[in-house]
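Note that one protein chain of the assembly has been removed; the remaining protein chains are unaltered in position.
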Amino acid sequence: MSRFQCETTVNGVVSTVSVEPRTTLADFLRNYLHLKGTKVSCELQVCGTCTVLVDGDPVSSCSYLAVDVHGRDVLTIEGLADEGSLHPIQQAFIEHFAFQCGYCTPGFIMMAKALLEDSPHPSDDEVARYFEGNICRCTGYRPILEAVKSAARSMGGD
Amino acid sequence: MTALPAFDYLTPDSIDDALAGIGESQIPYAGGTELVLAMRLGLTRPRTLVDLKGLGALKEVAQTDSGLEIGAAVTHHRLIEFLDAHGPYGPFRQMLMGVGNPRVRAVGTMGGNLCFAEPRSDIATLLLALDAEVELVSADRGTRRSALSSFMRGAYATDRESDELMTRVLVPPPDGTRYTYLKFQTGVRPTAGVALIERQDRTARIAVGAACETPAVHELTSLNRFDPEAIAESVETTSDMFGSKRFKRSIVTVLIRRAMSKLGQSHE
Partner (left out) sequence: MSLNAIGASRIRSDAVAKVTGQAAYANDLIPDNALHGWIVRSSRAHAGIIAVNADQARRMTGVHSVITADDLSDLFPRFGHIVADHPILAINKTLYFGEPVALIVAESRQLAYDAASTVSVVYEDLEPILSMGEALSPDAPAIHAESYMSGDHTFAQARRIEGTNVCHRAEVEWGDVDTVFSSDVAIVETRMRYPMLYAYAMEPYNATASFDGGVLDVTSTAQHPFQVREELSRIFGLPLSKVRVRVPFIGGGYGSKSYTKLEPLAAVGAWITGGIVSVALDVEGAIHTTRGDSADVWVRTAFEDDGTILAREFKVRLDTGAYADNGPLVLDKAVRRCLGPYRIPNARAHGEAIYTNTVPSSSYRGFGAPQGALAGEVNLDQAAVHLNIDPADLRRRNLIGVAGVVIPGLRPMDADLVADLDLLTSKLGDPSPSQKGRGVGFGCTASDAGAFPVSSAIVRVQSDGSATVLVGSTEMGQGSRTVLAQIAAERLGIDSMNIVVVQSDTALVPYERTTGASRTTTLEGLAVMRACDAALEQLTSIAKEHHGESGVDVEVRDGHVVSSAGSSTFAELIKTHFGSDQGEIVGYGLVRREGELEALPPFWEIGMSGVELEVDHETGEIEILHLVTVGDVGRAINPALVEGQDLGSATQGLGAALFEELIYDGPQLINPNMVDYRVPVMGDMPEAIDSLVVERGDGVGPGGAKGAGEAALNPIGGAVVAAFYRATGVWPTEIPLTPPKAWELMNPKPRVVD
């Protein structure tokens, strides 16, 4: 089976990597680009752990082919803020204790970024519906909801 | 991490190139949300995947006098945004908002959904009720149109030939028809979905999906003269972890009643 030259911009950095077409985006990010921040869990697109943004859209990187980001922009948790600083969403997650084991956290944060781009002041219901495909087994979700609302306020130029 | 089986990959930049590349084991895809899942579960092992995302014509959506023309590779998210700006497709948009989760909606496409023919599909149920058609093209036989009802053959089965590409989905304009879609869902897929339409001449149609292998359509002379329970009883369903036959039929009855109530209050 032939390999494919995949040229993609990840967190602002252009990479050209030769991959087998069956390589998933998660595998590509973690094992070819050594960006370990994106985690893998259910592998059936229902837990959201592996969420990254492709041209701003949230995708389940475990079920997305690396070849499909050829010529496109990928944003992972590592690219959310500059070295040494924190994005308001990250800051809000810290302040609201919106994680415990942290394994689902990069996925939730990337989803939050996509949500707030789309809908800067979501209601509680909107947030809950947006996260219907994100599972957290540790927190009971309330702190995550509060963190997202808090991030919305601080990003909205409150 | 479970591995996918190996396959070759083509990126055609024209419909003709795409048609030349597809075949029995050379599968066209756009979002791949269902396909990658099926490959991971070992349900399908295509030799080649043919990426349709480079075909601009398949990604267009337009509203004309003949209704909505939706390119097969239009994502649900893109279509929702389009419907935000182009009425009157409120219930259609609302149904799309309930499909999968935001990631599935960002990546999944109309064509992919209809061609994969997952039985528990909101989209197929509503589009059947709305008399949607699909347009397919092949290298040898050109373009053809098919009513969605003839296109859907059963669970995971359509009448797309392996050398055909779905190019567009066509949804007639509402033209005074009022309609709504309600579903019952406890997990990741719906247990039952009901589309209810009432035309200007007061005739009506109910489509019941998700609880059965393909959506079943019932024509009604009037919404005042039918028995929701009789429709529910006729649903060909099975008992499984999502409920007994009795339960599912009861849910269908409830959905029909609630849809009628909703329609009674809507101004669509």
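Think of it as A and B in the order they're written, each chain with its own count starting at 1.
We take it that a contact is a pair of C-beta atoms (placed from the backbone, for glycine too) under 8 Å apart; a residue touches a chain by one contact, two chains touch by 3 or more.
Predicted, not measured: the structure shown is a model, and the values here were computed from it.
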Visible chains in contact with the missing one
A, B
For chain B, which positions touch the chain that isn't shown here?
1-3, 5-6, 184, 186-189, 241-244, 246-247, 250-251, 254
Considering the entire assembly, which residues of chain A contact the chain that has been omitted?
22, 30, 35-39, 41-44, 46-47, 49, 76-78, 80-81, 86, 90, 93-95, 97, 99-106, 109, 124, 127-129, 131-145
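Definition applied: only the chains that are shown with their structure count from here on.
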Can you compute the centre-to-centre distance for chain A and chain B, using the mean CA position of each chain? Integer Å is fine.
28
Where on chain B does chain A make contact in their complex?
1-9, 11, 32-33, 36-37, 40, 49, 51, 53, 77, 100-104, 106-107, 188
Across the complex, what residues on chain A touch chain B?
1-2, 4, 20-22, 24, 26-27, 40, 43-46, 48, 51, 57-60, 62-65, 67-68, 70, 111, 114-115, 130, 132-134
